[in-house]
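Every protein chain of the complex appears in place save one, which is left out.
Naming follows writing order (A and B), and every chain is counted from residue 1.
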Amino acid sequence: MLKYLIRRLTFLFFSIFLASVSLFVLLRLLPGDPANALLSVGATPEQIAAAQHKVGSDLPLLQQFLKWIVQLFSLRFGNSLISGVAVAPEIASRMSITVPLTMTAFLLALIVAVPLGFVAAYRARTWYGSALNAISQLGIAIPVFWVGVLLILTFSLRLMVLPAGGFPSDGWADTAGALKSLLLPVLTIAIVMSASLTRYIRSATLDVLGSDYIRTSRALGSSYVEAMWRHGVRNAAVPVVSILGIELATTFIGAVVVESVFALPGLGSLLVRAISQRDYPVIQGVLFVSTMAVLIIGFCVDLIQRWMDPRLNKSLTATRG
Amino acid sequence: MKIKSRPLTLIVGYLLVGLLALVALVSLFWTPYQLSDTTGGRLSPPNLQHLLGTDKLGRDTLSRLMVGARIALSVGFFSVLIGAFIGITVGIGAGFAQRRIDESVSALLDILIAFPTLLVAMLIVAGRGSSLSSAIIAIGIGMSSIIARLTRLLVKRVLAQDFITASRASGTSWPRVIVIHILPNIWPTLIVSLALQFGLAGLSEASLSYLGLGAPPPNASWGSLLQEAQVTVLTSPIAAIAPGLCLVALVIGVNLIADGLRSQGDPTLRKI
Partner (left out) sequence: MNTKKFGKFAMVGVLALSLVTTTTNAIAADSNATINIGSLYEPQNLDNTGGGGQGVTEALNGNVYEGLFKLTDSGKVENLLATAYKISSDGLTYTFTLRSNVRFHSGKTLTSADVKYSIGKVTAANSQSARKSSFKVVKSVATPNDKSVVITLSSRSISFVYNLSYIWIVNEDAKDISASEDGTGPYTLGTWKRGSTLSLNRFDGYWGSAAKNKQVVFRYFTDATALNNALLTRAVDVITSEQSPDALAQFKSSAFKITNGASTTKLLLVFNDRVAPFKKPLVRKAITSAIDNKKLLQSIWGEYGTLTGSMVPPTDPWYENLTKVNPYNPTLAKKQLAQAGYPKGFTFRLDTPNYDPHPAAATFIKSELAKVGITVNINIITADQWYNNVYKKLDYAATLQEHVNDRDVVWYGNPNFYWGYNNPRVISLINAAEQAKSATAQTQLLKRANRIIVADAASDWIYLYPQIVVASSTLSGYPINGLNSQFFAYNITKG
């Protein structure tokens, strides 16, 4: 296990490094200049030159690269080229919104989707099984921002019970306000996510229900539920955990659409703005942090799968499925 | 237990997608009004001349919706084409590669999957401007990591089977093995995933349009129609509901087809 951990960690750092270097190259290959974000219509040629000097885009590429590597390894990420503030605290402040948002939505979706998905598969032929299936079909077909807009229409504009967007200016110090602001965004993500999770769980359960060991177990006299409990849950859970990991990781940055609908200052919105302004230190900081998150999630998925399916432990280096 | 529902889902799915495809086809030759026709009056409510009303500039919403069908289908088709090409190539490559390379590639894929289409789209739009083709390329690249991951898994499973060893022992070359054994065996599962991605592409495009990274005017997609209508949702809800319903119909139609295909395909490979 220790050997496996070390391998994973080495790989973790190697991939972060690789991801950062390729990003640096990719971003610089794109046309565009962070200095542009500082200009206004009417800027003179010398003002353009001054802006380039300020953001450092007039330096030779190699020098920019070295400067950035030094920052990367000191984990400081530097300062934003546009606003001049330090990137690391900025990212921390954004994460204090995005992490609770995605984690709560994810847990909520999980709590809803596991029983629903199971019932939808186990009672596939009943009317409610079909209804669950149809509702989850609908749930994954609706664009996420539209769900957000509908929730705002209902709960904020008609019922006037929840804020339509924004985050308290005191942040989490105003706990009640912060929780209220996050309620609808969490619900939006959870609705869409639970629809797709329900489908995954339903399909995984269907697979297990049709498999040989359940049939054998049934032939040996176990009830369906008993057979399912003994053999099914674990077998169904292994692929589902992998999907869950992917869903969670995707939502981390993918929450940007919901953040935009609800005007939340999250990580995704920081990234979107930074890319449009070519604010390299910010882009690199956000991508670094989110790559870390993805790798850590992947790592946890591995551990959970190994714990659930002891067969995987036999070959520690077995490829993940 | 799915005997009864199988034909029905497939039929409904084909019907929905077929209908939208028909509308898209018709829009190539005829729409009630030209998209450049701005004589409809500002934000007219639905009436006999304009069944779904008009937009700010006085363009007929129904005509825009019809052209939107064409855009939605081409976004789906071409992005899946790009995604499948990259994804299947990488997936087969990784499936065949030696352990170290395979592990690195699949770990890399896990990371890439987590970076949504949006990020790719922003980078591409930054490079070549926002256009329908930028959106298609971004969505295609975005889905390619998922397809690659699945392909690799399927290839591994097929490779572990005895007939491959037998075939190799009888002197068949690897490229030939890929063509006659691997592709036919992984195809039934792959096509289901591709169909799902086709539907998801429509949703991705809508999100991109919402953030201003989608297909630019005058050929607006359903996503950008939705985005435009958001401001007037209280005063003219039809402009928001119509493109939303079209999008939902497309995604559900494609999903139903995927479901139907899945239950016809190899029952042991129904994971994704």
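Simple rule for what comes next: contacts are C-beta pairs under 8 Å (C-beta built on N, C-alpha and C of every residue); 3 or more make two chains touch, one makes a residue touch a chain.
Computed from a prediction, not measured in an experiment: that's the story for all the values here.
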item	value
Touch partners, limited to displayed chains, of the chain removed from view	A, B
Among A:8, A:67 or A:273, residue touching the chain not depicted	A:273
Given B:36, B:98 or B:170, the one touching the chain that is not displayed	B:36
Residue touching the undisplayed chain, where the options are B:46, B:188 or B:216	B:216
Contact footprint on chain A, counting only the chain that is left out	31-33, 36-44, 46-48, 50-51, 53-54, 82-85, 90, 93-94, 149, 152, 156-157, 160, 163-167, 169, 171, 260-266, 269-270, 273, 276-278
Contact set of chain B toward the excluded chain (per top definition)	36-38, 42-43, 56-58, 125-126, 129-131, 212, 216-218, 230-232, 234-235
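In this section, only the chains that are shown with their structure count from here on.
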item	value
Touching residues on chain B, where the partner in the complex is chain A	1-2, 5, 99, 102-104, 106-108, 110-111, 113-116, 118-119, 122-123, 126-127, 153, 156, 199, 203, 206-207, 210-211, 223, 226, 230, 233-234, 244, 247-248, 251-252, 255-256, 267-268, 270-271
Sites on chain A touched by chain B in the complex	11, 15, 19, 26-27, 29-32, 124-125, 130, 137-138, 140-146, 149, 153, 157, 203-204, 206-207, 210, 239, 246, 249-250, 252-254, 256-257, 260, 271-272, 275-276, 278, 290-291, 294-295, 297-298, 317, 319-321
